[in-house]
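After this line comes subunit A, so read on.
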Amino acid sequence: MDARNFTFLFYGFLAAWLILIVYVVVIAARESKLRNEIERLRRMVEEREAK
Partner candidate 1 sequence: MAAESPAVLLEGLWKYFGSFPALRDVSFAVRPGAALALLGRNGAGKTTLLRILAGLSRPDRGKVTILGGATRSAQVRARIGLLGHGIGIYDELSALENLTFHARLQGLAEPARAAHAWLERTGLHAVRDGLAREFSRGMRQRLAVARAFLHEPSLLLLDEPFTALDDRAIAVLQGLLREALDRGATVVMSTHQLREALELATDVAMVQKGRVVHCGPRTEAMLADPALLYRTYGEPL
Partner candidate 2 sequence: MRNPILYLFAAVAAVLLAWDLYQVFMILPDELNQGMIYRIIYFHVPAAMVAFAAFFASLVASAGYLTTKEMRYDSFSASAIEVGFVFATVNLVTGSIWGRIIWGIWWTWDARLTSMFVCWLLYAAYLLLRRAIDEPAQRARLSAVLSIFAFTDVVIVWKSIEWWRTQHPGPVLSIRGGGGMAPGMQAPLYWNALALALLATILLVLRMRQEAARREIDSLRRQAYAL
Partner candidate 3 sequence: MKFLRLTLLIASKDLRSEFRTKETLNASLSFALAILVLFSFAFDPDSDMIRQIAGGLLWMVFAFSSALILNRGFAREVPNDCLDTLIASPVSGAQLFLGKTVANYVLLLLVEAVSLPVFGVFYNANWARRIGLLALVFILAAWALAVMGTMFSALTVNLRLRELMLPALLYPALVPALMAAIQLTNLLIAGDTVGKEDQIWFRLLAGFDAIFTLLGLALAETVFVG
């Protein structure tokens, strides 16, 4: 019982941290996507203004 007890405690903490880490990764990925989108639109606005 106690061995399983310990394993599951480990799983619990692991799962909790994993969820948080995944979220941080999601945020980071989104960050670069947003930055690219802003760049793209800025260029588009400049181009259209130049015309």
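Basis for inclusion: all candidates are chains of the complex that A comes from, given by their letters.
To be clear about the criterion, contacts are C-beta pairs under 8 Å (C-beta built on N, C-alpha and C of every residue); 3 or more make two chains touch, one makes a residue touch a chain; residues count from 1.
Predicted, not measured: the structure shown is a model, and the values here were computed from it.
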Neighbour of subunit A by the touch rule, complex-wide, chosen among 1, 2 or 3 | 2
Listed in rising order, subunit A residues that touch candidate 2 in their complex are 1-2, 4-6, 8-9, 11-13, 15-16, 19-20, 23-24, 27, 30-31, 34-35, 37-38, 41-42, 44-45, 48-49
